[in-house]
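Note that one protein chain of the assembly has been removed; the remaining protein chains are unaltered in position.
Presenting chain A:
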């Protein structure tokens, strides 16, 4: 731990600039790019500038502006990149959803709702920055977090499944909620608090065997519990993505906390074993793997959703068809605006645009990890690596699934995809990361004049 408190060379030298003006300049672009994209779609689809463009740009500008002012006031030393990237991704996501709303075969319009959820997300973001003065307060709620996370994870079992995956809590009259998105943050808080306390026991009390440090049996307990839990999510909620996310998150945080490579080995063995075991009897998983291996296969003579997504990507080529000029409406399945939105991105802005968006995600993830590096307290380090790691895994699992790199799992692309829970939870995630980075980069207060120091100076000639 001593290494981390003294290591302030990467970020956070005393007197470091706050970079708030940098953030403001980038925010201007983060608002302007989606506005131009909006106009572009309107011109392509209807030949006119869409009527809502003024309202939309004012709305997005207002959200970004308020967020910036709040960051300037309450987290002045926070990372300058995260807010612009999140704004840009959210803004582009809204444009792509609005663009798909123009295809009437894809069902009712979703963009207005998504705008409302984004506003709520930003509101939560602001609330966290204003009311959470110090992220270490969260440490107090370690075990409450555990209970809440378990409830959130288990709850969907009792609600009807949607399209083969039970990841929803449906509240009649109010709509539905995807608790997994929130559980991701809360469980990161629990892991951070728990591992901070237990990490010495986990790291040191072990036997060396074949170059690996084998943990004691009782220390293996937690990892086995999490493992069993993620397998249960997989089996009872048929949710491959969430179970992968939680297990991966736990292994990453365990590795960071203990600095023991053996945990990674155990993690990989357990997840591989679990996945194979479940795949042997879960037809849902088998179907996903089959579709992954044969993406272009015809189903009853018809083209599958997986194949349509591949055709979308391929037809986009390097530069894409142009916004509003693609045919991603052909992805007629369950989720063209959420899970498969990346296919529309790939088709309409091409390889170039898709790579830019993936790099934005990469940048956001690496800024989160940088925050972990810069954080001075172990809880902050663990929490920020947990949040960034979860974000990274989610991006990889979704984007990898849609592009056919790995089997498809039902998760949403953070910020970009349609889905209220997702956008709210991810704004909260960014808010916590900003809070930690503000603490990390804040200049240390000037040392208080010490009486001892004065005395020694008197002695010195």
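In this text, a contact is a pair of C-beta atoms (placed from the backbone, for glycine too) under 8 Å apart; a residue touches a chain by one contact, two chains touch by 3 or more; residues count from 1.
One rule holds in what follows: contacts and distances are computed from a predicted model.
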item	value
UniProt protein name of the chain not shown, from "Ketosynthase chain-length factor", "Dehydrogenase", "Iron ABC transporter permease" or "Penicillin-binding protein"	"Penicillin-binding protein"
Contact with the hidden chain (one of A:177, A:392, A:411 or A:436)	A:392
Absent-chain contact - pick from A:42, A:156, A:267 or A:346	A:346
Per the touch definition above, residue among A:273, A:317 or A:443 touching the missing chain	A:317
Touch criterion as defined above, residue of A:24, A:202, A:257 or A:341 at the omitted chain	A:257
Those residues of chain A which, in the complete complex, touch the missing chain	1, 3-4, 7, 252, 255-257, 259, 296, 298, 303, 307, 310-311, 313-318, 327, 330, 346, 350-351, 354-355, 358-359, 361-362, 365-366, 369-370, 372-373, 378, 381-382, 385, 388-389, 392-393, 395-396, 399-400, 403-405
